[in-house]
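With one protein chain withheld, the remaining protein chains of the complex are depicted in position.
Take a look at chain A:
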Amino acid sequence: MAQSPLRLHEKSRSSLPIEYSTPENDLRIVGFWIFLAAELVLFGTLFATYLVLQSHTAGGPAPKDLFEVGPVMIETIVLLVSSFTCGLSTIELRRHNKKGLIFWLIVTVLLGLVFIGFEVNEFYTYAAHEGATLSSSAFLSGFFVLLGTHGCHVSLGIIWITGLIIQIAKRGVTPVTARKAFIVGLYWHFLDVVWIFIYTAVYLTGWVM
C-alpha cells in the first residue's frame, strides 16, 4: 500500500476504531467531512433566502398562521432521537457487533420514515387545507425549498442506510462496511444539525415574529 498522504504511522493506526483501519478509509472519511462542509454552504444559501423572504407573504398565510406546535415538536423529537440511535449504531460498529449495528440502523431508518411521514402530512395540510403552495408567496417558496431540500436529504439517507443494512447483513463488519456505516452516521447527524436550525430559524422565529 502506498504511503498515506495523511502520514500516519501504521503503528498508531492499530489502536484506532475499525473505520480508520486503512489509509483509503481515512481519505474517504475526510473527503466526506469536506462534502458536509459544502452541504453547510448549500443550506446556508437556502436559510439566507428564506429569512429574507419570510415576511413577504403576498397577502397569503404568514408563518404564524400555518405552523402548529404539535407536529413540529414531534418531527423535531423524532429526528433528534434518530440521531441518538444512529450514534448508538456507531458504538456497536466499534464493538464489531453486527447484530447491534443492524438493529440500531433499522431503528434509525424507521424513525426517519416517521419523520418523513409527519413532514409530508404537514406539507399536505398546508397545500390542501390552507391553500399554501410553493407558488403562493415568496415566503412559501423559500419555506418549501428549504424544508424540501432537507426532506430530500433525509429520504436519500433512508434509502442509503437501507442499502447499507443489506450489505452489512451479507458481508458483516469489515473495514469497508465499517467505513460506510460510519460515513452514513456522519450524514445522518448532519441532517439533524440542519433540522436544529430549521426548527430555530423557521418555526420558532415564525412564532416570535
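Methods note: contacts are C-beta pairs under 8 Å (C-beta built on N, C-alpha and C of every residue); 3 or more make two chains touch, one makes a residue touch a chain; residues count from 1.
By definition in this document, contacts and distances are computed from a predicted model.
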Quick one: the chain not pictured, UniProt calls it what, "Quinol oxidase subunit 4", "Abc transporteratp-binding protein", "Formylmethanofuran--tetrahydromethanopterin formyltransferase" or "Peptidoglycan glycosyltransferase MrdB"? "Quinol oxidase subunit 4"
Contacts from chain A to the absent chain lie at residues 4, 6-8, 12-13, 15-17, 20, 26, 29-30, 33-34, 36-38, 40-41, 43-45, 47-49, 51-52, 54-55, 69, 73, 76-77, 80-81, 83-84, 86-88, 90-91, 94-95, 185-186, 189-190, 192-193, 196-197, 199-201, 204-205, 207-209
